[in-house]
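Only one protein chain is missing; all other protein chains are in place.
The chains carry the letters A, B and C, assigned in the order they are written, with residues numbered from 1 in each.
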Amino acid sequence: MAWLDSHLLTSILLCPVIGLALTALIPASRTGAIKLSAAIVSGISCALSILLWQRFDPSTSRLQFTERMEWLPDLGITYIVGIDGLSLPMVLLTGIVFFTGVLTMWELENRVKEYFAFTMALVAGVFGVFISQDLFFLFLFYELAVLPMYLLIAIWGSTRREYAAMKLTLFLLAGSALLFPALIGLSHYSGLNTFDLTLLSDANTDWGGMGIIIFLFLYLGFGVLAGIFPFHTWSPVGHVAAPTAVSMLHAGVLMKLGSYGVLRVGMQVMPEEMVRWAPLIAALAVCNILYGAFVALGQTDLKYVIGYSSVSHMGVVMLGLATMSAAGISGAVFQMFAHGIMTALFFSSIGHIYDHTHTREISRLGGLFTTMPRASTVFIIAGMAGIGVPCLASFWAELLVFIAAVKKWPLAGALAIFGLVVSALFVLRVVQRSFFGPERDDWKDMPDMGNFMATPRVILAAVLLLFGFAPFLMLDQLAASVDALVQVLEASP
Amino acid sequence: MSLSQWGLLTIGAPLVTFVLFLLGVGRRPTLTVALSLTTAALACAGTWAMAITLPEAGYQATTPWAATADFSIHLGIRLTGLSTAMGLVVGTIHLLVQLYSLGYMATDPAQARYFAVLSLFASAMLSVVYAADLIQTFIAWELVGLSSYLLIGFWNFKPSAAQAAKKAFIMTRFGDLGLFLGLALLMLNMPVEAGGARNLLIALILEAVANNDLAGNLFGYDQHTVIGLLLLCGIVGKSAQFPLHSWLPDAMEGPTPVSALLHSATMVAAGVYLFALLQPLFLASSITSTVALGIASFTAVMAAGVAMVNPDMKRVLAWSSISQLSFMLMGLAAGSEVAGFFHLVTHAGFKCLLFLSAGIFIHLAHSGDLTEIGRKVGSRSRAASLGLLVGAASLAGVPAMAGFMSKEVILAQLHQPGYEGFYWLALLGSAMTAYYATRMAAVILRSDSAAVSHHRDTEQTKQEVDHDSNHQGGLADSIMAMTVVGLALVTLGLGWLGPQLAGHLGLDAELVAIDWDSMGVGLAVTALLAGGGLAWYDYGRTGAYREGFLSGLPAIEAMLKDGWHMDRCWRWVSDKIIAGLTLSALFIDRRAIDRSIDGVADGARSGGVLAASLQSGRLQWYLSLTLAVLAVALILLEWK
Amino acid sequence: MSGIYLRFLPELGLLGLALVLFFIAVGPGQEADEREPADSRRKRLIRAAIAGDRVALVGGGVVLILAILAVRQAGPLFFGAYRVALFSQVIKIILAAGLFFNIWLAQEAQSLAPRERPELMLFLSLSTLGMMMLVSADELISFYVALEIAAYSLYILVPLTRGHGDHNEAAFKYFLYGAATSAVALFGMSILFGLAGSSSIPQIATALSANPSTLAVTALLLTLGGVFFKLAVFPFHFWAPDVYQTTSHSVAAFIAGTSKVGAVAALLRLLLMGLSLDQLYWLLGALALLSMSYGNLAALAQRDFKRLLAYSGVAQGGYILLGLAALDSAAYAAASYYAIAYLALMLLCFLVVIELGRTRHGVRADGSTDNSLPIDALGGLYSRSPWLALALMIGLLGLAGVPPTAGFSGKWFLFKAILDQGGFWWVLIAGINNTIAVYYYLVVLKAAYVTPAADGATAIETSLWPRALTLSVGLGVVVLGIAPQIIMPTLQAAVSAMIGS
Partner (left out) sequence: MAETLGSYLLLSSALFAVGLFGVLLRRNLVAMLIGVELMLNAVIINLVAFARFAGADPGNGQVFALFVIGVAAAEAAVGLSIILTVFKARGAISVDRLEELSG
């Protein structure tokens, strides 16, 4: 156990890497073995992240489970992994979505080996970002997570997949173009010649004139991945084109990389710039919330609705961060987690429906509740989470964010809360048109989810309910780290 | 068992049913139903136990549930006279409705889901009632909304039911927008506690109001006013007051027992209850209380007007509920601590009774149309007739009946200087109530079988009737009848419980005592006689025209039948404003944002073609270009 | 063996190899004998060609080993005209490795007539020899001669294909463009020589830093132009797309990879020896940004994979030049690292080109081959040969700077180096360029991985060798990308030692 404790994070990171190697070694024709190995590997990494959650010490804001290894001292690069309360939920989220995502794709038949190989690479990148405490590695994993997405969407996707995949990739890499100078600039202008995040944030550097530029670059560069307005259009298109589990990973985890980056690098290293730019971030976040919700309301494709709902919900995250208060940041991190689970649930439901009906047109669907009660229930649960119904995790997140927002910017808070009404409109509209109403002859004989395929959905729903009923599970883990961050922010001029 | 255990049992037991249903028990309907009934009985017992054993000083038990450095949120129970009395009503009505549903839903294939959601509904409502923290109230409040959504849309294969459910959710959500904002502002202005965090414990809020801790300005207005008005939005939505009332008549799409529960003790009652709970906060600002009074009195008359002409029994009852809720709010907003709440209790009894009777009628007549019911069933169903008579009399305000007793207290409260206008509106409302109550009873009970219905069934009634036609009768019917008769008896006595209720709330029994000699009673009786008499003249007497006097005023009648065109207004909002915003957002997204981004990509591609055109194929051009670039570089270097 | 031979070991090995190959190329049996039947003559030529291929492969391996053995050598040679140091030895290992892999790839090259294959091997070796001498040259004369040895071998190799027609045009353009630029460079060298009064580069460097006149800058720039031509950076790149597209795949691979590394090394060495002025910061930086922007944009418009690689090479040269512009030892190390990564990635890409070329065209009826390779021809590669698809993926993603390949770390190091010299905005422009580049790399990747195979396209049998190459180079690229500390310290030491001396 002691060994595991001191190498837990690297073990989690290695899980998908080993999975990749296993997948590479198994012949492509043996799809069953490939799926099994993927399930086992993802199961282990999920179990390890739960173990991590359980062994995490919530009383301190210091990094835990840290591992350090000299890498390239001359260039300031060190292999450092470690987590605090802010990254812990993200690791758990990734573990859960990874595992359920693998299960969701159990029925995949086309190019199975490559699919799971790319998924493993993607997940390795995601885990890496959340646990890296060195900018070089953080960025390395960040970029690693992006590219497999291209292939996953372009090969296994549906509607306009090649266009969507290319758009997504270029958007994200355009963000990276900003991140390159910003991240390296952090090391250079701090004068420390190190990429160690802890050192950089403890240094209290006076950035001078470069501060503004670097911070904005960080915000925009990471923010693109978080879908900030007006750089969000890649996201819904990508969601729509992606195959089910990739949508789950994309909306559930990948978009979190962006907001996590803003939080981890932007806010933590440059608190005074964050204080300066918070109004802008909040304004764009409110745009996200309202605008995303309205665009979602106008969509005719089920996945587009959810895609834009993600744009809206990520706005809540950014708004929470912008408030720079304990409630806001806790809410934001909670929302990242909750939204991750929730959209995964959404897409896993839509995936099942699309696989059988081969359409996602809201107007063509209808009465699915009668035919596919399970798939529909899954969607409705996710929908309820999406509109902030209590007893589901996202309620708490939104509650905290909105209260914090009302405190800081009453108008922004009010507008954001109004966004909830619009969310209710678009979710219920979909539920009414696609799931309720008379049963359509076209879908009469469509099978509902079997017990096995229902498992991942049940897990996700259970997580939503668990944290919905017991928000303290999450908030207690966050508290110390959030408080520390808030203190830093408050101390900034 | 301690009070907190009772509280946990009361709120938790029905929730357990729902959770077990989700976890798979739902596949065995009988088990679910049995579980549901058991937990309903347990919850009901819990409410009684808490009401009976409530200590003088009240009781509160909380546990922190979600805390950050700046805010903390608690869950718990807070037992006061008000909450235990309300809990009693909820628990009892819920049990009754569950029993009734046993008969009503006996053949529905989705029975299990019905009972499970009903349990969730009760649990949520009980949580609203007993909540110790206003955020907890809000959570439960939203869950009430959710479960009513699921119940109204229970027969979701009916497009109209799905539509109605959505409408109910959205409209109440609209009100909750204000409620949420109000809660947030209230939270932010609460005094800071020892730990540095703020919270919204109800006891603390009331204390803060009493200590005038909340005095202060917010956006240039008194804090009480701003917060009060925002909270009022939520109440208006939940309790179906103008202008957010139009969801309630449509909510009839749900099974009838759901309507009974929804209209009497849960959902709509939650709004009034919240007002009662935070009455000091609302009364602290005269603006807020006046606005509340204004909305309520206007709604009372408006809704009663619609009830006077509506042909559908359940819809009449629905509009009547809106009107009666307004009466309750008027009493509370006028400052009485008991009047409105007393009416809530009696109304819960008689409205539930009316709905349960209506269920039997509709089930027997296979139609919801009043005339049709009268023609096909009339007084032949004794239990239903009894229920209808008792309920209608109570609703109309026949002296000594429950409705009269409680409404009289409200009128007495309004009968003071400063409230004249509201008082007369209330009296007018009473007269109209008497009219539609009498009309309903008369049309059904004094029917002429030969009379031909002029009214066509509404679509939804037909489908509900389809459902009912599956009924096998027998045991199911007798369960329903017994429930109705029992409730009728209870309702008869309910009006005399005023002093007990006041006592339970810790108030002087005088407050609910009726001064039988006063002019107020006289005026009320006059209103009853005027309204009831007119209705009797129009519908009841032998040889009546069976046409309301309003048919002489077609313009008004049409407007009333259309519910004051409120639906049209809201449709306009939805079609024009919301859709407009949606379309413009879509336009911006596709045309402005996405196109400009694609434009950048296209620009790069054209740049590529341009760049590649430098590679012209002519060797000497290449060489010249190279030398030219070198020369330019050198010149620039020199010039620097 | 005495120290002198040890110091000259790799070059000697290469010289020996070249001699052996020369005899195979012109040896008995190569000339036509009228009486011999055509069929038997063809068989004999093929036998000779295969023998040449194998000899070259073994010899290449030996040279690589010799280069590794000689890594610790240091000291002057040939009366100060030639200097062996850690830097030059490391570069020689890389060059030897590049040559070795190139020979490996060129085994049984289809686009050359059998009779010409020994010549291909010969000139590949000679060109490499030129480059090896280039990185040790301490003297303008030896520098110039080495440069020309490296170049002339390639001038001969480019038209040495049985491609149809266009390669002559490309070859002439390449040759004349090269000759003109080298004449211009030589003109610059003559001025440098005149300014310093000596042809020893260190002495010239001293003279230059003492008196950085306009004339000196001009002369230096003209001199560097000769190397820029080999590196094919804008505006010296015009020959590259034509040559890549029309010459045989094996030669293109050499020009794209090994030859470029040689150019980088030569440039680096000039700078390391102090032949630099502060003005070069702006000059090189501007050229770098122009080069990458131009290369990336022009690559967007390409339909031919090899032509695309040429333009992408222009851009990649820009990245390297950006590192050099920092005029700082960390930057030089980063640039060397990037050059190594670039060589490996190009090898992977050209492995695919060559293997695909082997099966795609074969030989036409008129005996000519089509040396171009449209991107569309890559369609369905994933199903035709997963190995090649994998190699292509690693290669392209590496070039696109995607982790965990060395392309990513290399860019990071380069950008860090230039930013540390105050080039914040340069890094931004480079980053944006990278985004553009990803587009066209992905277009190729899409063809290989997403587009289904065209009708009638059959599976490509990949023998053990390409697989081994994919695996070894691919794994190397990834390992190098994640753990750059394997070679970075060596490179840093080599660079510092050079500056210190």
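As a working rule, a contact is a pair of C-beta atoms (placed from the backbone, for glycine too) under 8 Å apart; a residue touches a chain by one contact, two chains touch by 3 or more.
Owing to the predicted nature of the structure, the values given are computational and were not obtained by experimental measurement.
Asker: Taking the complete complex into account, tell me which visible chains touch the one left out.
Answerer: Looking at the entire complex, the absent chain's contacts are B, C.
Asker: Given the contact definition stated above, which residue among C:Phe8, C:Tyr82, C:Phe100 or C:Tyr155 touches the chain not shown here?
Answerer: Of these options, the touching residue for the absent chain is C:Tyr155.
Asker: Which of these, C:Phe78, C:Phe187 or C:Trp282, touches the one chain of the complex that we don't see?
Answerer: With C:Phe78, C:Phe187 or C:Trp282 as choices, the missing chain is touched by C:Phe187.
Asker: Which one touches the absent chain: C:Asn168, C:Ser209 or C:Ser383?
Answerer: Only one of C:Asn168, C:Ser209 or C:Ser383 touches the chain omitted from view, namely C:Asn168.
Asker: Just the residue numbers, please: which parts of chain C touch the chain that's not shown?
Answerer: 140-141, 144-145, 148, 152, 155-156, 159, 165-166, 168-173, 175-176, 179-180, 183-184, 186-187, 189-191, 193-195, 197-199, 241-242, 245-246, 301-302
Asker: Could I get the residues of chain B that touch the absent chain, sorted low to high?
Answerer: Residues touching the hidden chain, for chain B, are 612-613, 615-620, 623-624, 627.
Note that only the chains that are shown with their structure count from here on.
Asker: Centroid from C-alpha atoms only, then distance chain B to chain C, rounded to Å. What do you get?
Answerer: Result: the chain centres lie 77 Å from each other.
Asker: Would you mind pulling out the distance in Å between where the CA atoms of chain A average out and where those of chain B do?
Answerer: Distance between chain centres, rounded to whole Å: 36 Å.
Asker: Approximately how many whole Å separate the CA-defined centres of chain A and chain C?
Answerer: 42
Asker: Which residues does chain B have that touch at least 2 chains other than itself?
Answerer: 601, in rising order.
Asker: Identify all positions of chain A at which a residue touches two or more other chains, and write them in rising order.
Answerer: Expected reply: 170.
Asker: Enumerate the contact residues on chain B facing chain C in the complex.
Answerer: Residues in contact with chain C: 601, 604-605, 607-612, 614-615, 619, 622-623, 625-627, 629-630, 633-634, 637-638, 640.
Asker: Of all residues in chain A, which touch chain C in the complex?
Answerer: Going through chain A, the ones touching chain C are 28, 71-72, 74-75, 111, 114, 125, 136, 139-141, 143-144, 146-147, 150-151, 154-155, 162, 166, 169-170, 173-174, 176-181, 184-185, 187-188, 210, 213, 217.
Asker: If you look only at chain A, which of its residues touch chain B in the complex?
Answerer: Where chain A meets chain B, its residues are 170-171, 230, 233, 291, 294-295, 297-298, 325-327, 330-331, 367, 369-370, 384, 387-391, 395-396, 399-400, 402-404, 406-407, 410, 413-414, 417-418, 420-422, 424-425, 428-429, 431-432, 435-439, 470-472, 475-476, 478-479, 482-483, 486.
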